[in-house]
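Reading through the structure tokens given below for one structure.
Of the protein chains in this complex, one is absent; all others appear in place.
In order of appearance the chains are A and B, and numbering begins at 1 in each one.
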Amino acid sequence: MLKPKQMSRLLIAASRDQMTPVVTELYRHHLFHIEEYVEGGKAGYEGFKIGTPLSGASEVSIDLLKIRAIENAVSINADDMDPAQSGTRAELKARIERELPVLANEVEELTQKRGKLENKVKEFEQKITEITPFADIPADLSVYRGYRDFTVYAGYVAKEVSLSVPNEMQFVKGKEKNFVVIVALSAQKGEVERALQEAAYQSVQIPDETGSPQERIRFYTEQAAALNKEIAGLSAKLDAVRQQHAGFMVACEEYLRAEAEKSEAPLRFATTKQTFVAEGWVPSDKVEEISAALVKATGGRVFVDVLPMDLEHDNVPVEYSNPQFAKPAQMLMDVYSRPKYTEIDPTLMLAIVFPVFFGIIVGDVGYGLIFLAMCLGLQRMMKGEDGQMFLKVLRNASISSIIFGLLFNEFLGFELTQVVGWVLGFGGVPNLIHGYAGFIMPSRHLLIGATEAGGHGPAIPALMIMAIWIGILHITLGRVLGMYNHAKQDHGEHRTKTVMANFGWLAVMWGILVAIWSNVAMPYMPDLTGLPVVAAGFTLGTFIGAALILVGVICIARDSVLEVIELPTIISHVLSYARLVAVGLSSVAIAMVVNYMAIGMFISPGMKELSIVGIVMIVVGLVIFLFGHTLNVALGLLGGGLHSIRLHYVEFFTKFYKGGGIRYVPFGMKRKFTEE
Amino acid sequence: MGVNISAPYIYVCTRMRVRKAKLLPREEYMRMLNMSVAEITRVIEETEYKQEIDELGTAFKGIDLVEVALSWNLAKEYQKIQEIAPGTLKGFTHAYLRRWDIQNVLTILRGKVQGEKPGKIKEILIPAGSLDKVVLDRLLSEESNDRIIELLKGHRMFPVLAREFPAARESGSFSHMENELYKQFYAEILADAKAGIKGASAFLSYIQLEIDIKNAKTLFRLRVDAQTDEDVRDMFVAGGTLSINDFTSLDSIRDTNEFIDQLKVNFRNESLHALMDELKGQKGSISGIEVRLTRVQLEQMEKMSKRNPFSIHPILVYLEKKKYEVFNLRALARGKESRLPSEKIAEYLVM
Partner (left out) sequence: MAVEAVAVATTDLASIQASQMGMKAIGAGLAVGLTGVGTGVAEMGIGAAAVGAIAENKDFFGLGLLFTVIPETIVIFGLVVGLLLLF
């Protein structure tokens, strides 16, 4: 919690003949994050080279390429398939040897046949397009070629061509361009070509055909149709192959991929003629397990040691360690950047605060329920792990929206209490009309379409102050975490300076607040105007505030003078939290406008007289209602999600969080279709 | 310089930078040097080449699979970039890619002379220039080279081809014709770049760099195969920052150290100076020097693209680097196939 999983640096050295058992064992445990060896860098590794793949790597690769080509041909995607075991490893290996070549041949034959047919169809289509221009000229296609003294010109022209030399011409007027065929003496070539050029002539290939053009087109169309039928047959056969062998193929691919990864592991090790050395990372609580397993697998002919960690220079891979409910939020962390090993992992805070922000922005029971239903529906359909995580984040956010909807007393832009009253039978049709003070939280209802005088309207100042308070607290938390991170990561004088700089930012922010409070009385904020006046008409509070600001600026400047120009961001970042209210209000406004248009302008008048016009009006009203709220659901999702996460990324994380840690990718794989 | 900061420029240039970042790093090549052809194929199948290798995997295997997949991938990449390049950059990209017309036509002609099967020749064609797949297929289906040249009538290469081909057929060597084609190509794109279109100056500076490096490579090559019957002046391409006269006078210097000093005086290019200092006093193989000169060019282009982040430069850097990635992988695969030692292959890689 708040910290990544603890890692240890492990060094494994053995003689080369132990390579296979060591690699197999490491792969099986799926815990060892290999630190790749790059030639010619590290001290202590003089004379070492990158290793060569284990034997059999080439054969495995060939099979793997084959299987992937087949999967591609019959369009199998392993991600879309449910995990299922298919036989033991030995069985699988035997089946690969026995069945893969047969299967490959079958698929190859089918795809090649299909490819040939498809090419044929294309050829026919090409021929059809070649003949089409000639279709309107009532002449056999054979008359266009085979002359000794004549030249045949065929092509498109922009305007009619007039020739001064003897010729035979066929002109077909078209919509965009005109088609022309001219037969003229070859001896007068120059003259003809000049005339054609004037008419912006584009030549067309003369088809190598005999017979009437119409007939030829019909003939080729029929041929292509017949081939297409054949292609469909072949595709059906390929489909049958997929149905029958999909399970085998994905299992096969997984097995081979594992084999390939294992046999190529030495490319990431440092080797000499006789020995090899692998360095990497394992979770500290697994060191014993791995070492024991390696010793056992090699019969004790291996050297395993935990190396000391150098937190400043080592790139320790990072694996999250969070309570179950916070795990989905890791996805949002990875979108930004994975934490460094040495810094605080803010996933837990994100997991709690993100849904709260989302709830404040959306704050509507109706929309919350719609989001929730969408999540639960999609959760069944989506298969990928990332998608599931995302949906869980959204689920938490929608539950929070429902809670805040209750507090704000909102349901699709109506007042929840009124809707409940109407459903239960006391009270009339929900009256969207008058503004209404909120239930527990300040009201967000606007005066859209108000018919009664004296509505409250939204409690904007109260809402704003609430958002500002959230901002102040969130940023303060961020700065405190920043102090902690710097205290932990930095050293010596630099450390004091950076910690003090973070304190400085805090001091400036609170100094400004105290100074404001001392001069202006604001609702829901401490009122310090009553403090005794000290000098020049300013109260004690003003001086305290000014002192805090001064101390803060000095602290910041001591770390970096340039940072001082960033001071205005203190105000802009705090005010930025106003979006929690502003975006929410705009969403309420849209909902209310939709309701007013749908009910106030169409449905209510329509209900008054149930003639055809009335019914049409009701239908139009319902369409507006559905369309408007669908739009608002989409906007709410985008606005609620984006703004909440942005407040974290920009306003919160920039105060303490660096990120840039590397992902912990242990050597091995999560098996879906094969056994260990 | 022709910097145009509008959204499409930013979009495309950023895409190019990200794509460039996804190219294979040096460590990956080092590891591949220890692998077999099949393993290399599999490793690149797990990167940007997945689609091509999967599609071709049922029909080809071994070295053919890599070769075809690399060609397809490069062609696809080039076409994709031509599609997305915005505004005037599209025209420059087209102009830059026209060099593949020369490459493709020469590959076909050479293949035909050597009696290669059309299928084999097709494997290494990159349909990225103005001659598309359909045209190249037609050219390939012709039996005689004369017919091929005739079919190209109307193409901008035709005059040079018609002029040079008879002599090339006589001598059996296409190198002079190749040189002439490239000279024409550079003359044409230089004209494009000087036409005063927005952003052209950035394109021009790149072409000049490329011509300079090309001429420098020729210089080093001339020092190795000392005797040629051809006029030396004919070998250099005009239009770089240095004139042809500069190059011929450089070529006439016999002493290696003096030659290198003079080169340094003539070029204002830090990475080239560094390379020259290294070359002083040691005798590298010509292919090694060429690879290093290519690296100098890429480094310089990288610098230029940092200076003009939203110009043609980021696109060109990516196009060039992608080309060399494909060349590298091809060299690796071919080297492994013919069982060359790793150190030998490494010499040919631009990393």
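In this text, a residue touches a chain if its C-beta (ideal position, glycine included) is under 8 Å from a C-beta of that chain, and two chains touch if they have at least 3 such contacts.
Model, not experiment: these values are computed from the prediction.
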Among the chains in view, which touch the chain not shown? A, B
Selected residue (touches chain absent from view) among A:Asn485, A:Ser576 or A:Asn632: A:Ser576
Thinking of the whole complex, not just what is shown, which of A:Arg301, A:Lys392 or A:Arg646 touches the missing chain? A:Arg646
Of A:Ala135, A:Ile460, A:Leu477 or A:Ile516, which one is in contact with the hidden chain? A:Ile460
Per the touch rule stated above, subunit B touches the missing chain via residues 5, 7-8, 10-15, 17-19, 21-22
For subunit A, enumerate the residues touching the unshown chain of the complex. 332, 334-337, 457-458, 460-461, 464, 572, 575-576, 578-579, 582-583, 585-586, 642-643, 646, 649-650
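The rule is simple: only the chains that are shown with their structure count from here on.
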Considering the complex alone, what residue numbers of subunit A touch subunit B? 36, 38-39, 50-53, 57-59, 61-62, 64-66, 68-73, 104, 107-108, 111-112, 115, 260, 264, 267
Applying the document's contact rule, which stretches of subunit B touch subunit A when the two form their complex? 27, 30-31, 34-39, 41-42, 45, 53-59, 61, 65
